[in-house]
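Removed: one protein chain of the complex. Kept in place: all other protein chains.
Chains: A and B, in written order; residue numbering restarts at 1 for each.
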Amino acid sequence: MIKPVILWTDALVFLLVGIVVVFAFYARRHEHLRAPWREVVRGRIAVASLVVLAFYTLTGLLDSVHYRKALPMQDGQVEVQYGGEVFSLLDALLGDVGSQVEKTYSAPFAYTLYTRETVVDENGVQKRIFPRLKYGGAHLDDPATQRGADIAARSLAALWQALAFMLVLTLLLSLWLAGRWRLSPARALRRLLRGDSDVPWRTALFTIFLFALLAALIVNLASAWHVLGTDKVGKDVLYQTLKSVRTGLVIGTLTTLIMLPFAVTLGMMAGYFRGWVDDVIQYLYTTLNSIPGVLLIAASVLMMQVYMDTHPELFETMAERADLRLLFLCLILGITSWTGLCRLLRGETLKLRELDYVQAANAFGVARRVILVRHLLPNLMHLVLIAVVIDFSGLVLAEAVLSYVGVGVDPTTMSWGNMINRARLEMAREPMVWWSLLAAFSFMFTLVLAANLFSDAVRDAFDPRLRR
Amino acid sequence: MTQTLLDVRNLKVRLGRGGNAVRPVDGVSFSIARGETFALLGESGCGKSMTALSLLRLLPQPAGEITGGSVRLDGEELLAQPESGMRSIRGGRIAMIFQEPQTSLNPVMTVGAQIAESLALHKQMFGDAARAEVIRLLDAVGIPDAPRRYGEYPHQLSGGMKQRVMIAMALAGDPELLIADEPTTALDVTIQAQVLELIAGLQRERGMAVLLITHDLGVVAGMADQVAVMYAGQIVEQGPRDLFYAEPRHPYSRKLFAALPDSSKRDRRLTVIPGTVPPLNQAFHACRFAERCDRAWDLCRRREPGWFELAARRGVRCHLADPGVEAPPEAGSGADEEERHVAAPADGAGHELLSVTDLKVHFPIQKGFFRRTVGYVRAVDGVSLSIPRGETLALVGESGCGKTTAGKGILQLLRPTGGRVCFEGTNLLELKGEALRRRRSEFQIIFQDPFSSMNPRMTVGDIIEEGMVAQRIGGTASQRRERVERLLEQVGMRPEHRSRYPHQFSGGQRQRICIARALAVDPRLIVCDEPTSALDVSVQAQILNLLKDLQGQLGLSYLFITHDLSVVSYLADRVAVMYLGRIVEEGRVDDVLDRARHPYTQALLSAVPALDKDTQREIIRLEGDMPSPANPPAGCHFHPRCPHAMDICRVRYPDTEALSPTHTARCHLLTS
Partner (left out) sequence: MLAYIARRLLYAVPILIGVNLITFVLFFVVNSPDDVARMHLGMKHVTPEAIEKWKEEHGYDQPLLYNADEQGVAKLTDTIFFEKSVKLFAFDFGSSDAGRDIGDDISQRMWPSLAIAVPTLLLGLLVHISFAMLLAFFRGTYLDLSGVVLTVILMSISGLFYIIGGQYLFSKVLHLVPISGYEPGWQAWRFVLLPVLIGVFSGLGSSGRWYRTIFLEEIGRDYVRTARAKGVPELKLLFTHVLQNAMVPILTGVVAVLPLLFMGSLIMESFFGIPGLGSYTIEAIQTQDFAIVRAMVFLGSVLYIIGLLLTDLSYTLVDPRIRLS
């Protein structure tokens, strides 16, 4: 028995997904929107980054379907009681990795702890040894000799799974393309594999294969090994890193979702109406802009923290509390980051309103709000889109810094920033513990790199001025 | 025969790579003699600028590439020169000036330093010597007060001055050849006359050859010794100017002449060249002009014509000139259609539709601590005019004279500061909000730039429909749709163009769509704000024909704002000449154009380059530029530039003087 839980950010994430889907359908029917997207998906780098982003998004979405497990029924109990812990589909997919907590540090694929401990053996002699892990490699009798073979066997199984998946996917794709290209499936498949298509399907397939393999490896290995080791309190690093994906994505996307309506409306109003409306809006964003961003965020988050601490009764579970803090962080980040886009849109609106086609609409007596919606907004959308994709990577990186400063997400929320923050002193340890940092940095790097490359492609396609 | 300076053989240029590579120059050959002016004539996109840039190997990088041919300067092959060798040729032996003086100078460097840079490179002149030489050059190109101008930045100079600075910079290296790429296209006609005169004078003085690139047959007539016409990447005709003007041989050249509007063609339709220039990303196996040529026959569509030498330095690329083929005789009926009379004006013509009295549009200038208004830019300062039903009034003037502002003020797109705009007896200045909005269908506007006048994110159908929806006319959605299709047909487009986007059309087609959009709300007055000045001559003819036809069919009145006097003479019934916010002369078109009395109108008319060099009038040279409307000269605004200025001109603005019942002017010369 489970009880679905919809956290605030979950709801907003799915709202965002809905908006994207609606927009995609809208764009399909409008040539001026379709054409640049078609150009985006023609670049190999863009397609590869799109696949990477898709895998991250999938992880994040799986981690956004939350539920609480029913507690075992006690005797005589009528109503089902649910546990306080909130799980997600991702947890279910990864098995029990999240709850397999060791005592403290262990290296990747280790079967013993990273530190010696004093134990008393059956003869009553005290010894300093590396004790066996409770979970990592626990299924092997003699891990020292069997570890290599076990890992190889599991990896091989993952490889077969990934290959099988790719085979099916390639066949399905060539069937679909056969319909579009009006070729026989076999010839479509050959053309696909030759790389002879406008959309670089071969690149897409190859990237998908890499990530499918990675996913298969994780699923196969993580149940038996701590693939990326464990941290100070013995939690699996890989599990934390994967759970952090959602946090990064939520901050990168919801912030924009929150700020967009403000930035777009105010920017357009300031530029179109000018006069006192412009003065008020300019005053508003200059004032907000004048407070150094980190400080405003810090001040807001600190005050929110005090508020939450003094009103603990508002939250049913820990997860809800952490989630609300995440949402609030997005809100604050949104407030501090809308000014740039607002100013950009104001300037562009000032330019657009003088254009002949707006004048022509004036000459027809078209109402002002109609001009705003029909003439100005569609011609500003490319700037909005470019801003959104460019902001995304910056926000993901900002999360790490803010969490380090102590004004980021809740300490109980798993995020790359929190991981780095906890692990930064480990560099000074002898011997060094490097896996937490490396895992957080490399997952973050992959996401941000893909986002940056993708945003470049989007910008090139949507902003003809920058094309060269 | 003079000695050949530059010899270009079979020059080929490619832009871009792969399937979309364009060949803007495809086998161009010509030669320029020492000291002569060679004009390369052609419409936009024919490859004339690319030809010029490739002579100096300045093609846009990395897209552009010279793929073949030879360019010899004094027998020396330029295409084989290393880059370092080219540097001493650029600016040293061949100099170039460009179309846009506004952007062609470095904005953060003084003009003196920019000219001195050229001296340092080619004459090894530095310091005071260089400075003295720069000042001498500035003097030579007619820049007054040269020592002061030396330290000024480009933005402090007017457009004409900047082009003079460009010329001074080009002269600094004492070039043997000056390439002038549309040097006067961005300038007003009186300034154009000054600059052309300067170039011609300098050329005589220095014995320099000039490669003049232009689209303007008039400019060519006044300047060139030798003319070459380019079409779609090739030279289609070449010859000495007099021979070329007396008897153009290529059908394209002939059509260009025929498409020029002037007063003698008033009662006829202008000749148009149908269709558009073919895209240059293809391989041609036929004559490139065949699709638009009324003399084309099957041979033209089968084989590309070769170059036929008619005489020394006179040739043509056309099968008609091939003595070896027998061309079908010229069809007589073609001309018939072109000469068909324009439909007679509609009923009710002659009654006054619009009457503007003392219209003022002032923009405040704010300054100082509290942004006080310290003055006004008097863009339009007391303009009175009237337009009868079914007639065309041309509002003529140079850029900055306030003619566009006046048009927008009349349409209430800008709220005027004062005066009356009576449209059918209602003063539009007194209408507000909804009342004004409801009447907007009666007066419409067509803009100059066909690229910015339509929302790129809307389909043509939506664009045309917009006014109908806003004005709640045209009935149901399906009725509106039918009407859109009818309108498209009326302006010479196809109904199915409804669902396309503006960027899929050429400039001329877009202007047709804009006309359809204006017509959609059944206007009675259309303000045409330079509707043809962004278009090529052949396309301009199409639009002018269309406007005239529509006037005949629908009884429209036009306020035609333009700077082009030849269009005025073809289209307008009455003409008003504007200078610095005021109308200085007004009358029937023959009154003003043939019997101009105001010195400004006379200067304006004399500055228009005439096609026939023999009848070219003496150019009345105007000193300097038009002053700023923020700070107009006292008395008559024109007196600082007027060759006849008297004492009273400096004191009092002249009153309107009736010269005949249909002709008025404002000048003290006419009162005394």
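In the analysis below, a residue touches a chain if its C-beta (ideal position, glycine included) is under 8 Å from a C-beta of that chain, and two chains touch if they have at least 3 such contacts.
Keep in mind that this is a model prediction, so the values were computed, not measured.
Enquirer: With respect to the chain omitted from the figure, which of B:Ala95, B:Ile191 or B:Leu546 is a touching residue?
Expert: In the full complex, the listed residue that touches the missing chain is B:Ala95.
Enquirer: Just to verify: which one of B:Ala80, B:Met109 or B:Ala246 makes contact with the chain not shown?
Expert: With B:Ala80, B:Met109 or B:Ala246 as choices, the missing chain is touched by B:Met109.
Enquirer: Out of A:Gln74, A:Thr145 or A:Ser290, which is the one that touches the chain we can't see?
Expert: Once the missing chain is taken into account, the touching residue is A:Ser290.
Enquirer: Could you please point out the chain A residues that touch the chain left off the display?
Expert: 283, 286-292, 294-296, 298-300, 302-304, 306-307, 309-310, 393, 397, 400-401, 404-407, 416, 420, 424, 427-428, 437, 441, 444-445, 448-449, 451-453, 456, 466, 468
Enquirer: In the complete complex, the non-displayed chain touches which residues of chain B?
Expert: 56, 58, 61-62, 83-84, 86-92, 95-96, 98, 100, 103-109, 117-118, 121-122, 153, 155, 166, 169, 173, 367-370
As a working rule, only the chains that are shown with their structure count from here on.
Enquirer: Can you give the whole-Å distance between the Cα centres of chain A and chain B?
Expert: Their C-alpha centroids are separated by 55 Å.
Enquirer: Over in the complex, which chain B residues touch chain A? Could you list them?
Expert: Against chain A, chain B makes touches at 408, 411, 413, 436-438, 440-441, 443-445, 447-449, 452-458, 463, 466-467, 470-471, 501, 514, 517, 521.
Enquirer: Looking at the complex, which residues from chain A come into contact with chain B?
Expert: 30-32, 355-357, 359-367, 370, 374-375, 378-379
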